[in-house]
Each structure stands twice: as C-alpha cells, then as structure tokens.
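Note that one protein chain of the assembly has been removed; the remaining protein chains are unaltered in position.
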Amino acid sequence: MGDVAVAEAALRYAEVSVGYHGAPVLTDVNLDLVPGQRLALIGPNGAGKSTLIKSILGLVPVLAGTSTVLGGAPAQARTRTGYVPQTDSLDAAFPVTAGQVVMMGRYRRIGWWRPTRTADRRAVHEALDRLGLADHGGTHFGVLSGGQRQRVLLARAIAAEPRLLLLDEPFNGVDAVSQDAILSVLRDLSAAGTTLVLSTHDLTVAHELADTVCVLNRRQWAVGPPDETLTADTLRRAYGGHAIELRDGRTVLVEP
Amino acid sequence: MECFVKHGQRTIIAAAAAAALVLLGGCGAGEDAAEGSGNTSSGTRLAVVATTPEVADFVRTIGGSDVTVTQIIKPNVDPHDYEPTPADIQAIGKAAIVVKSGVGLEGWLDQTIESAGFKGTVVDSSQGVTLREGGHEEGEEGHEEGEGAHEGEEHDPHIWHNPLNAKTMVANIEKSLAAADPAHAAAFAGNLKTYAAELDKLDADNEAAFARIPADQRKLVTNHDAFGYYVDRYKLEFVGSVIPSLDTSAELSAKQLNELVAKIKATGTKAIFAETSLPPKSAEAIANQAGVKVIGGADALYGDSIGAEGTPQGTYLGAERHNTQVIVTALGG
Partner (left out) sequence: MIEPFTVPFMGRALAELALLALVCGPVSVFVFARRLSFVSDALTHTVFPGVVVGFLAGGIEGIVVGALVAGVVTAVALTLLSRGGALSDDAATAVVLTAMFSIGVVLVSRRSSYTSDLTSFLFGRILTVTPRQIAETAVLAVVILGLLLISARALVFRTFDPAGAAAAGFRIAGLDLLLNIIVALVVVAAVRAVGTILVVALLIVPAATARMLTARLPLMAVIGTGLILVAAYGGLLASWTASVDHGISLTSASAVVLLLVLAYLLLLPLGALRSRRKHGRIISSEARRSPHELVG
C-alpha cells in the first residue's frame, strides 16, 4: 500500500452507487485496477454495465462512495480515457469515412478548429493498420460490416492513446475475423500498460481476455479472477436463479 | 438514408407549395401588366407611376393622352401585402411622378422607392382629405376590441369610397401633373373640371339611391373594414365586418365571430357583402350561421380594387356605381 500504490491505481471505486437524478441504478461497487489490468463486466441486460462505464467517463454521476479515475475525479480523467460505444448508438447514415471517424479520436488533441497535422494523420493510419483496416480509410462508415465498424471505433479510441480504455459490448454482432483482431489488439494494449474495462455478456470472451471479472446486476455480486468468480453459484444468484448450465467444468450461461 | 430523404422531402414539398402559392398570388392578373413597361419609354409624355387601380384611373382621366401611366397593383389584387416585381421597381425608377393613394395603404412603397433610386416627386393623393380614425366607430359596442386597438393615430385609408374625397384626390393629382408638365396644364385643368362634375353626379346618384331605402334597413356587413367613408357619407349603419380590421391579414376570434352572428340576427341585417380582392370563405361561414345570404361572385363589392380594364367596372366611377347598385338592390330587395 502507501503512496506508490495510490499513484499507480488506474481506477478505484469504493462503495460506489451510480445513477440518474438521484435514483441509483447500480450500488455497492468496489473496484481496484492497476495499469494493464483487464476487467470484464458481466451481467444481464439492464444490469447497469453501461451505466458503470459512463460513470467512469464522468457522464453519469456517482451518488455515493468514493471514485478515483487515473488519480482524479472521473470527469477530469476524460483526456486520458478512451471510449468505444456500442455501434448501434451511432448514426450510420451520417456521411463520414472510416478515416474521419478515427480522426475524431484526435479531436481533443487538435482542438476545436486547428487544422490536422502529419502526426494526427499518422496516428490515424497506424490505428487503422493495427486493426487490419489500412485500406479502408476512405470507405464510407455506413457501408462497413458490423465487425469492421467496431474495429474502426476501437481504432478511434487507440488513436487517442488512452491510459484507460472503456468498451461497451465490443463483441456484439461482430464476426469471427473482427473478434480475433479486436482481442489481439486489446491484449497488446494491456501488455503496454493500458487498463481495459469492457462490458460483455459473453462468458467465453471474459475467460479468454479478462484477468478480472465483475459480476453485476443492480449491485456488485462478485469480483475477482474469472475462474474463481464465474462460478455457477454466483452467476445463478446474479442472474436470478436459473438458465445456468455446467459443462466441461466451465460455466455456460443460457439467457432466456 | 431512407429517412433522410423522406424527411427532407416533406419539408421540400411544403416549401414548394408555399412558393407556388406566393407565385400564384403574384400572377393573379398578370395578363394586362404589359401596359406599363411597353409605354413608359415613349419619349415626351410624362411618365407617371400610380400604385392602386383607383389612383391609376384618376391619373389616366386627368392626364389623358399627355401622360403614360404605369399601374403597379393590378385589379383584384390585395394592395395590403403586395410584393413588387422587378418591372414595378424599374418603372418607378424611370418615372417622373409616383402617385399613391396614401394613408399608409402602400406600406411597401417607401422601401420600393428607395430601392428604385427614384428621385422625383411622390404625390400623396390623400392630402387634405379628412381622415376617419381606425377601428370601428359604428360597430364598437358589439366588439370586444378593447385594449390597445384604438391607438388614435391609425387612420382608415379607404378614402376613395366617398366621392367627395375622390374629388380632393383628383385635385391633388391635377396640381402635381400641372407642376411637372406646365405645357399641358390647361388640358389637365379641363379634364379635372369635367371629372369633378362626374364625381358630384356619382355622389348625388348614391344619395338618391339610398334615399329610397328605409333608414332602418341601411345596414352593412362587409368582408373587411373598407367602407367606413362610404358608410359615413350615406348614413348607413355599419354592423360589422368579417375581418374586423382595416388590414386584410387580421383574423376574427371565435368570440368575435359569435358576436357578429348574434348582431347580424339581432339587427335584421339581410346580407353580407363579399369583396372582389378577398376570398369569400369566412363570409360564407358566417352567413350560413346567421341565416343570411352572401352577396359575392359577380356582385362582390370593389373594396380595395376596381374591375378589370375594359369592363364597365374597370373605372373608379364604374366600380362605385356597381357597389351602390349591389348594396341598394340587396338591402331594398
């Protein structure tokens, strides 16, 4: 413990409640993440996963408890956090190219109206390249497949060079090729010290990628390493007592 | 993408419809507009621009063959919200004199004159006419007009419906024509003398026509408040109007409407008179409710306009005779 650990913590939530207009959506959240840690938020639809992510971005207020993101208040950390929204929250018909979307990740650096520089264009190209989309910079975002769009959004987050990356259901509607590309990039980022927080209801992905999982449903039910935490018992309690099967020693979740 | 296009289309169609409406309004009587541009260029004759059909008729009568008249507002077009065309502004720019009806009827004129770069004389033909206050003097007690409607400074611009006012107007016009073209002053003076006599005769004829109707039957309901001077001159009772304003863009409230219907019934008024330059729709609705007839169509009154050129009602005298004849027939019949 001590000063060093405090300075290094990427995310620290203690007894946190988050919600809108004073009504908590999610309570009793206790998280402690160091740089490079990979946290998966597990829970059914409406469990509060997206709300928790938005609270880390400072977009949903913390109603109780103490919250520290990258050493400060969540809203203060926005310059160093990256966010990958769910693709279906976007206006796909909006006329922008993949390259322009990735450039949005640089907007905060560039400022409101200064022209883009070589460094920005290089960062955009590199981010696209890392996700195997180097040839798609000029492609209209709306004509890309769901998986390609998700990769573009991850590229956008990477272009901002975040220390904490938040991903909301990054594998929803994503094909196998895109999923592999995303997983590989996320592992690299983690190895380089970027802390990852992603929401998912895919337990396989959680096992494969995360070193820590947090089981949520209106409150935090469990947190810890995947093998110890994703037990049939915990999941059964969090998910409401049924739709859980055990197979090959692993927990498989079947939602109704 | 689809919803982009669909949504845009809705508004675009609305915009096109609005544009087309404005366009149609302007085109109303386009066919006889050529007269203006064709004649203004002819050399020595005095170029005069007149705003309303009435005033243009006066100028044509007084000026005779010694002036060329460009009339801006065509017959049966509402003068209250007129939008000048390039040809109108061009004609004003080239004219020696601009004659207006005055009393704020041509609110668009000042700006138009400024745009045209017109440097000549603007003749306000209403000069010297005793003006009526705005609002409704006769119909007051029945109308919930109250707060702020009577500003005192608002005057009724429909002065020409009293032939004696028309005499003042033509006298003003004669004076300005003579000043601008002294060589033809004698001819203008002669024309004025003849016309003044005709106006006196019109006035006498009107008096005589109304004298045949019992005093308690001389009740008038019109489309908008255009006939105040007429009502005053011939001692009619003004019951109310469908558009209770001197302007044509006002609207009757539900309460005012019910009161007007009640008043029509209570006073035993026989008819509502429509006007040529206004749509008769609300007049018909009120007439239905009150169980009276609408005098419209070919018998509509000339409130803000006169008839098309070449028709008997195409002159001031013809239009006014038409009005009196229609009113007398309806009230007496």
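Which chain is which? They are A and B, in the order written, and residues in each are numbered from 1.
The working rule: contacts are C-beta pairs under 8 Å (C-beta built on N, C-alpha and C of every residue); 3 or more make two chains touch, one makes a residue touch a chain.
Remember, it's a predicted structure, so these values are computed and weren't measured experimentally.
Shown chains touched by the undisplayed chain in the intact complex: A, B.
The chain that is not drawn here is touched, among residues A:Ala9, A:Val101 or A:Ala155, by A:Val101.
The missing chain, though absent from the display, is touched by one residue of B:Gly107, B:Gly128 or B:Pro279; that residue is B:Gly107.
Contact with the undisplayed chain is limited, among B:Asp57, B:Glu154 or B:Glu320, to B:Glu154.
Within the entire complex, the positions of chain A that touch the omitted partner chain are 54, 57, 59, 78-79, 81, 83, 85, 88-96, 101, 104-105, 107-108, 110, 112-113, 140-143, 153, 156, 160, 166.
Residues 1-5, 7-12, 14-16, 18-20, 22-23, 25-28, 30-38, 74, 80-90, 93, 104-108, 111-112, 114-117, 134-135, 147-149, 151, 154, 157, 225, 244-247, 249-251, 253 are the ones on chain B that touch the missing chain.
Methods note: only the chains that are shown with their structure count from here on.
Centres computed as Cα averages put chain A at a distance of 73 Å from chain B.
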